[in-house]
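Following this message is one structure expressed as structure tokens.
Removed from the display is one protein chain of the complex; every other protein chain stays in position.
Our next item is subunit A:
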Amino acid sequence: MRAIEQQRAAGRRRRWILDVGWKYVLALVIIFYAAFPLVYALSAAFDRRGSLAGSARLFNDVSIANFEALGSTLYWTWVVNTLVICGTAALGAVLMGSAAAYAFSRYRFKGRRTSLTALLIIQMFPQTVAFVAVFLLLIALGEVVPALGVNSKIALICVYLGGALGANTFLMYGFFNTIPMEIDEAAKIDGATHFQVFWKLIMPLVTPILAVVGLLAFISAFGDFILARIVLTSESNWTLAVGMYQWVSNQLTSRWGLFAAGSVIAALPILVLFLSLQRYIVGGLASGSVKG
């Protein structure tokens, strides 16, 4: 009896290995593929030498020299610039996008369908491809209002806000439509103005989508290089993307340790935010991309 049971157990184990077990082995391979560049970046950040050469051995000697050295560069200025620019752009995108979605979802006005279709078509063409025209426009505007010219953070925020309506309105419009009109009507009968309905009734109900849009707008501004590069010319105005590119792009003066330390600091909050909100982000990406 025991022999048979042992045989059965062995068979079960073999089947388990064939069906399930190998998936754990494969998982190790995928984990290595996904994580080794990040582990390497972490190791380079703590490497005392701070250069690409010889940083191939992981956690060879651990020191925080690179992190301290960040203080003597403009890194923290760039962090502040990035937060200000991306934060304002995200806030503006949320406010303007939700206001537009409210108008489209709640009001039936002449040209509504046309504007929605136009918006759908316009948002297909990314601003980044028209960066030459953006550059020339800012030069012209800068002659009138210097704050809207080249090398102004406000100008860059405005450029990002230009893309806000196209990218986010549809995402929000769909969500606004799921909130029944009856609430608006009830509030209006009670004497609420249209702004009170928007701000005090609808907005609290749509906070999830506001968070998604805000986060997406922040991340896309954070990752933008081409517009930030041509708009912000002086070093103290740069964002992280522009500044850290300069550190690594030049082979001869490459400041590898600074880059690694800087990216660890900058990526951690985004990593945490992203992983905790991934469900919303993917949902947002999925419904906001092509379909209306």
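By definition in this document, a contact is a pair of C-beta atoms (placed from the backbone, for glycine too) under 8 Å apart; a residue touches a chain by one contact, two chains touch by 3 or more; residues count from 1.
The rule is short, and it goes like this: contacts and distances are computed from a predicted model.
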Per UniProt record, name of the chain withheld from view ["Maltose/maltodextrin transport system permease protein", "Glycerol 3-phosphate dehydrogenase (Quinone) subunit A", "Acetolactate synthase" or "histidine kinase"]: "Maltose/maltodextrin transport system permease protein"
Full-complex contact with the absent chain, from A:69, A:84 or A:187: A:187
Which residue of A:65, A:79 or A:103 touches the chain not shown here: A:103
Subunit A residues that touch the omitted chain in the full complex: 19-20, 23-24, 26-27, 30-31, 33-35, 37-38, 40-41, 51-56, 95-97, 99-100, 102-104, 107, 109, 112, 115, 119, 121-122, 124-137, 140-141, 143-145, 158-159, 161-166, 169, 174-175, 178-179, 183, 187, 189-196, 198, 200-201, 204-209, 219, 222-226, 229-230, 241, 244-245, 248-249, 254, 256, 259-260, 263, 266-267, 270-271, 274-275, 278-280, 282-287, 289-291
